[in-house]
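Take a look at this one; I'll ask things after.
A single protein chain has been omitted from the complex, and every remaining protein chain is retained in its original position.
Moving on to chain A:
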Amino acid sequence: MRITRLAAALGALTMAFGVAACGGDDDSGSSGSGATGIVKKAESGKLVIGVKADQPGLGLQTGSTYTGFDVEIGKIIAKGLGLADSGIEWKTTVSANREPYIQQGQVDLVVATYTINDERKKVVNFGGPYFVAGQDLLVPTASTITGPESLAGKKVCSVSGSTPAKRIQTDYKDAKLQQFDSYSKCVTALAGGQVDAVTTDDIILAGYAAQEQYAGKFKVVGKPFSEEPYGIGLKKDDTAGCNKINDILKAAAADGSYKKAWDDTLGKSGKAAPELDATKLTNCS
């Protein structure tokens, strides 16, 4: 009896320490890579980049490959840091885990429709913006909705807890808001007629409008009512890496690789490539 108890106590202790040890490992690992920054990390020949997996045209995962504008931007940054495409490890991020992933060092960079704002700046550093999106509406081709003002009494769909959903709740109270956990469900509901419009950043909507199965059914209204500068997230203390990213973006705009990234992905919907405004790049502080 005594031996069994002793064994049980030892077992419990080992498990507790095992868990503690795991935690410890993670900590030392992340602080190590934090001190070196992405420039050093790239020299080791490997970079982990977080992208979205469910947004056609921006970051879409099919099988094990990722495609989209965000992905192309990620490749440009990696190339600028002296890395081949094979040295990039892509990782799926969703909106809620972007900050923790960067802080814990699970990813080195996040290029995932990541709007730069003050709260986020407190915990992560932003390079870019490489694109300025705006909240817009996706409606059926025959719809009479012409902008956010004509939403009164209409059912609008967005992703729960997201910034666009919040904006509808606070600024356009007359609209009825349906929320889902993904935009694809919103688009399904729009196709089925349960909602009258889907709202989020125009660039994301353009990706859905261009999807083959919905070709010709939907249109983007084209009256953006917000400004969402997309940045490239990295560790808070990595100022050198952030400056490097901005330099790479400037160079990419000059040598045409930025325009090519657009033309290969979202440009297919017929939208002209945006200009990268070098004066608006973050100061990395």
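Just so it is clear, a residue touches a chain if its C-beta (ideal position, glycine included) is under 8 Å from a C-beta of that chain, and two chains touch if they have at least 3 such contacts; residues count from 1.
Heads up, the rule we're going with is that contacts and distances are computed from a predicted model.
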Seminar exercise, completed: Not-shown chain resolves in UniProt (candidates "NADH ubiquinone oxidoreductase 20 kDa subunit", "Glutamate transport system permease protein", "Protein FixA" or "Multicomponent Na+:H+ antiporter subunit B") to "Glutamate transport system permease protein"
Problem set entry | Selected from A:G63, A:G192 or A:G216 as touching the chain missing from the view | A:G192
Seminar exercise, completed: Missing-chain contact among A:L83, A:V111, A:L151 or A:L177 belongs to A:L177
Seminar exercise, completed: Those residues of chain A that touch the unshown chain are 95-96, 98-100, 119-120, 122-124, 155, 160-163, 165-166, 176-181, 185, 188-189, 192, 194
